[in-house]
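In this view, the complex is presented without one of its protein chains, the others remaining in place.
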Amino acid sequence: MDFFIAIVQILDSTIRLSVPLLLACLAGLYSERAGVFDIGLEGKMLVGAFAGAAAASVLHSALLGLGTAILISVAFAMVHGFASITHRGNQIVSGVAINFIAAGSTIMLGQHWFQQGGRTPALAPGERFEAITWPGADALRDVPIIGPIYSELISGHSILVYFAFLMVPFAWWVLYRTRFGLRLRAVGENPAAVDTAGISVAWLRYRALICTGILTGVAGAYLSMVQNGGFVKDMTAGKGYIALAALIFAKWKPVNAMFACLLFGFLDALSIRLQGTPLPVIGKVPVQFMQALPYVLTVILLAGFIGKAIPPRAGGVPYVKER
Amino acid sequence: MSTPYAKLPAWADYGLIPVINLFVAFVVAGFVVVLVGENPFRAAVILVQGAFGKGTGIAFTLFYATTFIFSGLSVAVAAHCGLFNIGGEGQGYIAGLGIGVVCLAFDSVLPWWLTFPLAIVAAAAMGALWALIPAYLQARRGSHIVITTIMFNFIAASVMVYALVGFLKPLGSMAPQTRTFLDGAQLPKLNWVIELFGAKIRSAPLNVCFLLALLMAFLVWLLIWRTRLGYEMRTYGHSAKAARYAGISETRIVIIAMMISGALAGMMALNPTMGDQHNVALDFVSGAGFVGIAVALMGRLHPVGIVLAAILFGMLYQGGAELAFEMPAISRDMIVIIQGLVILFAGALEHMFRPYIQALFASISPKTVGIEAVKGKGA
């Protein structure tokens, strides 16, 4: 039974840890399927986290915090669009720039406004998103098997967790069942086809980036307003890049993205859980090995040893009308 | 028929446009300074004075510039071959492993001038090795090098943490770093050079790595524009098909270019470790690999430009430290913002002002701009 409880606990923290990855990964999905590479997920998440926590603590409202997080994150996405869509700049370079600006400005403004070494004040209840307890969760807690699963795994998360997982079928539906999705996928494969069909390539890509901004904003808000109760400098700690890895791992598909993020989240949860504890047969696994595993797996995937990740064909290339 | 932009004179292309881009980046940075309630003009004065006002400042500026010259060259060498090596950070970090092993092994038996060459080789080899796998995967399996090098940055970080909390750390120590190197692995300072000009230097870490960096800048110039290998790299960088036609092996050229790039990134680790801290510590690279991207873009991938851009960034780092001291509202993170803005305006938005400048040139003297097109037409 202890073992079972341990599993449930690991899975529970898997969910918590994979939510920011999932949101960022889906964010990247929108822009990359539209043909705009975005290694600035990290930076957009970071400004989202900062803006969310800052606004929530000043305005005393979690919702206003979330709104601000989204707003600022979208604004950064628009900078990326301005550089890489309007001015056809290098998308990688633009993404790197955004990560830098985000890393510097969050600390600097945080220090200026709150004087806590780059932190925002700890969020009070009501300023952060609380866990939602599902009906009957407490009553069922002691029922074997089902009890822990229901009350730990399913119930007891913040609204943003459920939002993140709902975004998976939603992204699938948008991409494959709507006009917008059709056009978005088309512009990532062959923008000239979209252009000659009388649709604005630029506006379509901007809209994709708005979706990206919204989701990275929520991802950031989750970090600072759910997981942590306040902003800490550099709190994304490479999650944007793991999300990018997950996106490749998922071959740019929404449902795959969820599984990839859960896998990476699970590895993270496991490495925290196993810290220092030896495993049977294998012995003691270094924490660093578990931390590096998502990246190693992605490299192996990219090398084509486990399936082939084919990116959207027009990805990374600014659209120029040919004549 | 094919040039979308009319041609500008070379001085405008390589001088004016970068300066305008840089200027805009600083104007935007100035707004950030205003936002935190300080006077941007005074901040600029403090920044420049902090970097160049005193001998110590100059020495610090050049110390920071040393690392950035290496990382900028690293990005540039790969870029000439059409590759975006975003993994300088990891290649530099992992080079610390080679440096650590060499220094710990030899610092008690060899003088610095023997340890140093060994450490250079170890650093370059580790950096090159760390670039080898992404290069191979790019050349043979088509894996996007930007993504693989990012992944390798993180893998390097894990490996280094593992090494620094493990076998590199002295027994019984809690700090994740090597012991302090003995004299045999401490590089001599260069401060006396600046003192020759009459400036006083208290203590600054400027060391012989600076000379190595300048040497590397020269060698990179020689490599790119004066050797067969450089010619092949540039050919491949401009057109893979032309390279194939010219008998240049894609696998070979990608791997060699990336390994040289990785070796240069690896060498940047010498400066903070053997030159300054005299140990290998957690996160000693602290973003210098990424600064290389800004430096290379700013320097237009030319070694001379890179040295100048590296000094500019060295100035930002040193002056920024001074600024943080004088104006408490501005932390050193201001430098990170400025870096980002420079990458944005000199890199991603490099062509933003070009049409306006071309229009301006066209209105001043129609000949300068029109002549190329006319040449192109007649035959």
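Note that the chains are named A and B in the order they appear, and that numbering of residues resets to 1 at the start of each chain.
In this text, contacts are C-beta pairs under 8 Å (C-beta built on N, C-alpha and C of every residue); 3 or more make two chains touch, one makes a residue touch a chain.
In this text, contacts and distances are computed from a predicted model.
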The complex's invisible chain, by UniProt name, from "ABC transporter ATP-binding protein", "Glycine cleavage system H protein", "GDSL-like lipase/acylhydrolase family protein" or "Protocatechuate 4,5-dioxygenase beta chain": "ABC transporter ATP-binding protein"
Missing chain: touched chains present in the view: A, B
Interface residues of chain A (partner: the chain not displayed): 176-183, 185-186, 189-190, 192-199, 313, 321, 323
Contacts of chain B with the absent chain, listed as residue ranges: 1-4, 6-7, 222, 226-228, 231-232, 234-235, 238-239, 241-242, 244-247, 249, 370, 372-379
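Just so we're on the same page, only the chains that are shown with their structure count from here on.
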Chain A and chain B: spacing of chain centres that average the CA atoms, whole Å: 30
Residues of chain A touching chain B in the complex: 39, 79, 82-84, 87-94, 96-105, 107-109, 111-112, 118, 238, 241, 244-245, 248, 286, 288-289, 291-292, 295-296, 298-299, 302-304, 311, 320
Footprint of chain A on chain B - complex, ascending: 4, 32, 35-37, 84, 86, 133, 137, 141-144, 146-148, 150-152, 154-155, 158-159, 161-162, 290, 293, 297, 329-331, 333-341, 343-344, 347-352
